[in-house]
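Right, subunit A next:
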Amino acid sequence: MVLFGLDLDYAACVVLFCLGLYMLVAKSNLIKKVLGLNVMETAVFAFIVTAGMVEGGDPPILVAGTSPPYASPIPHAMVLTGIVVAVSVTAVALALIVQIHAHYGTIEVDELKELP
Partner candidate 1 sequence: MEVVDVRPLLAPLISFACAGLVFAMGRSVFWRRFWSLTAAAVKLLVVLSMLPGTLQGTVFVFDVVEFTPGVGIAFRADAYGMFFSLVSSTLWVLTTIYAIGYMQGDKDRVRFFGFFALCVSTTVGIAFAENLLTFFLFYETLTICTYPLVVHAETPQALRAGRIYLTYTLIGGGLALIGSVMTLNATGSLTLGQTGILSADLGTFTLVTIFVTLVVGFGVKAAIMPLHGWLPIAMVAPTPVSALLHAVAVVKVGAFGVTRVIYNVFGAELLQTLGYASYLGALAAFTILAASVMAIMQDQLKRRLAYSTVSQLSYILLAASLLTPLAALAATVHIANQAFAKIAMFFVVGAIGRVTGKTRVGELAGIGAVMPWTMAAFTIAALSFVGLPLFAGFATKWYLSLGALQADAWWFVVVMLVSSVLNAAYWFPIIHLAYFKTAETAAAGDDRAARDPAAEPRSLRREAPLTLLVPILICAAYVILLGTTAEVVGMPTSLAEVAVWQSFGLEAPAP
Partner candidate 2 sequence: MSAAWPTLLPWLVVLPLAGAALVPIVAVGQPRRAGRFTLFVVLLTVVVAAGLVWHLSLTGPFSVSLGGWAAPYGIELRFDRFAAWTLPLAGLFAFVVPFAWRYLDGTLPPERWAVFYALLLLNLGGLLGFSVTADLFNLFVAMEVVSLSSYALVAVAGRGVAAWAALKYLLLGAVSSLLVLFAVGLLFTLTGSLNLLDVTIRLAAGGPSPAANLALASLTVAFMVKAALFPLHVWLPDAHAIAPSPVSAVLSGLVVKVGIVGLLRVLELAVGSGAPLEVFNQVLMLLGAIAIVMGAFLAIFQNDIKLMLAYSTISNIGYIVLGLGLASPFALIGGSVHVFNHALIKVTLFLAAGAIIHQTGFRTLSDLRGVARVMPQTSAAMAIGAVSIVGLPPTAGFVCKWYIALGAFEAGQGGYGFALVFGALFIFVYYVRMLNAFYFQQPVRPEVAAAREPPWSMRGPVLVLAALCLIMGILGGIPLTFVEPAVSDLLLSMGR
């Protein structure tokens, strides 16, 4: 859906990206920061998949039931890999947060800044 020359789907992804960025930058709780990071990641994946979509196209599985035009398979492959990267980064981030909590007893950035 296009509105004054701007593709609204892409615009939605950008807005989602910026929301995630805000969460990451402004929130003081570490878990919320990591959640913000995940929101940003989802936004980028959504952007890549919508780019590969075809209006009324079938998924790129060439079996009896499907017919061209097909959605492009490469964005899906990229996003699949991207999701695994997102999972890995989030896993390591959470493990670090566990360490910080274990050592400092808090995961609020403001409190962490005052501690020695």
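Candidates were picked such that all candidates are chains of the complex that A comes from, given by their letters.
Note that a residue touches a chain if its C-beta (ideal position, glycine included) is under 8 Å from a C-beta of that chain, and two chains touch if they have at least 3 such contacts; residues count from 1.
Everything quoted here is computed from the prediction, not taken from an experiment.
One candidate from 1 or 2 touches subunit A in this complex, that being 2.
Taken together, the subunit A residues at the contact with candidate 2 in this complex read 17, 21, 24, 30, 33-34, 37, 40-41, 44, 47-48, 51, 74-75, 78, 81-82, 85, 88-89, 92-93, 96-97, 99-100, 102-104, 112.
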